[in-house]
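Just one protein chain is left out here, and the rest sit where they should.
Order as written gives the chain letters A, B and C; numbering starts at 1 within each chain.
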Amino acid sequence: MADPMRIRAQMAGDKANVRVLMSHEMETGQRRDSAGKTIPAWFIQEVTATHNGKQVMRAEWGTPVSKNPFLQFFVKGAKAGDKIAVTWVDNKGEKRTDEATVS
Amino acid sequence: MRRISTIAGCLAATAIVAGCAAPGPAAPSLDQEARAIIQASFRDQGIAKVDRLQQDLGQSACSDDKAPSDEVAERVQAEALASVKWPAGGQYFGNWIEGERIAQSGRGMTWTDASADPKANGGNCYNCHQIDKKELSYGTIGPSLWNYGKNRGITDVTAETVAPIIQYTWVKLWNSKAYAACSNMPRFGHKNLLNEEQIRHIMSLLLDPRSPVNQ
Amino acid sequence: MKTNRREMLAQSATVMGLLATAGLLPQAAHAAWTKAAFEAKSVADAIKALGGNASTESKDITLTGPDIAENGAVVPVGCSTNLPGVKRMAIVVEKNPSVLAAVFDVSDAVDANFSTRVKMGQSSNVYAVAMMGDGRVLFSGKEIKVTLGGCGG
Partner (left out) sequence: MKHLMIAAAALAACGMAAAQTKSAAEGIAEYRKLLEDGNPAELFEAKGESLWKQKRGPKNASLEACDLGKGPGVVKGTFVELPRYFADVGKVMDLETRLVHCMSTLQGLDGAAIAKTRFGQGEMANVTALATWVATESRGMRFNLPQAHPQERRSYEVGKRAFFFRGGTHDFSCAACHAVDGQRIRLQDLPNLTKNPGDGVGFAAWPAYRVSNGEMWGMQLRLNDCYRQQRFPYPGFGSEVTIALGTYMGVNAKGAASIAPAIKR
């Protein structure tokens, strides 16, 4: 199972500044291992975020996103105590959701 | 002659500064103990065998936080100079495009490298030196080599007057210890890190008036 | 008053078609990963595959990133705009084997301001592309130089 994400959601004015770190290889499918065999692509394809259960952001990613990805976005109208949840799905269908409380 | 010694002195001074400074007493028993610990701490891995810990005079003389005595340093330099192999047929030059490629590469001779053949090795030059100004990612352990030939007044590498600087540069690349016992520059020819042809390419990169380094 | 099921489906299809041409696809309609866009080899092809047309450079779009990256494996980049009516924002690296790195759907609940980190194989222009609700495609970009790394470089 994938390791948990680290999500920080902090109020900045009337918005929540959300910063997310995800634990993922983001393998491009273009590298070879020491035996010369192509390492298959393995990467996050979709990231969604919800604010108190309502979807506020959806992104599609490709292999150029760096290993152990970082994502920052700003949620309008959030307030301290609100819940921000982030979900990623990779090309193998693996999925991970974590949640943070806005501070 | 005067010019050569000035240049050599400049490079040597850099090497000494980079080497060792602060004094410190050395207890012989601790020295021996430390050497035994070093030997016991490493193992063979790939092409990097433990025999790489067997020091020659130049290595052991420069393994302290203070410089060796003048006497020892002179012996190291004399041995290094005597070891230099001059290029076959007096042919000092190759192709600066190849030279730049070799200068860019920092690869070779680690335990993750498959072959110890010089052909698989880079010169590591940009790790320590500025060379072609177009390359922004260069190190500063050694002096800048930008305009190396131009600064030394070389407009024609076949001219009689520039022979000393050409020979000086060959020696520096072949065995840097010839001019500075504790130079931090690898002995590329002497330790078979680069072959004669590869060193010729580096010579062209540094000295040829048409090389991008001398524009 | 009474709309039969067949008519409703037909209507939805029309609406969907309109939305699609305007680049206004609702979430459910493109839940699948836009494979063609991520396989695109040029900036123009990537925009086309995302449903956009000819693009115009705009000062209102911002691509943030360093002038020089110490390592191409991790290059911090961001795309943002204060223009109203932006529907999607994309980050595109011109000289990567696959040019499109990421595309973000902008809802009313988030700023059109996203940051991430991308891999770059070599020095390249990097673009922030904004697909507007009115069908316009605006972009801006900058060159990010990738330097060689340490001893092994």
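One rule holds in what follows: a contact is a pair of C-beta atoms (placed from the backbone, for glycine too) under 8 Å apart; a residue touches a chain by one contact, two chains touch by 3 or more.
Everything numeric here is computed off the predicted structure, so don't read it as measured data.
Considering the full assembly, B:I141 is the residue among B:A78, B:I97, B:I141 or B:A163 that touches the omitted chain. Touch with the hidden chain on the side of chain C covers residues 65-71, 73-76, 117, 145, 147-153. One chain of the complex is left out; on chain B, the residues touching it are 2-3, 6, 17-22, 24, 27, 30-31, 33-35, 37-38, 40-45, 48-50, 52-55, 58-60, 62-65, 109-112, 116, 124, 126-128, 130, 133, 136-141, 144, 146-147, 150-153, 184, 186-187, 191, 193.
In the full complex, the hidden chain is touched by chain A at residues 3-6, 19, 21, 23, 25-26, 66-68, 70, 72.
Assume only the chains that are shown with their structure count from here on.
Under the stated contact rule, the graph of chain-to-chain touches is a line, running from one end chain to the other without closing. We define each chain's centre as the mean of its Cα atoms; on that basis chain B and chain C are separated by 50 Å.
Counting partner chains per residue, chain B shows two or more touched chains at no residue at all. Across the complex, chain A meets chain C through its residues 15, 28, 30, 45-46, 49, 51, 54-67, 69-77, 91.
Residue ranges on chain C touching chain B, taken from their complex, read 68, 145, 147-153. Taken together, the chain C residues at the contact with chain A in this complex read 27, 33-34, 37-38, 73-76, 78, 93, 96-98, 100-105, 107-111, 113-120.
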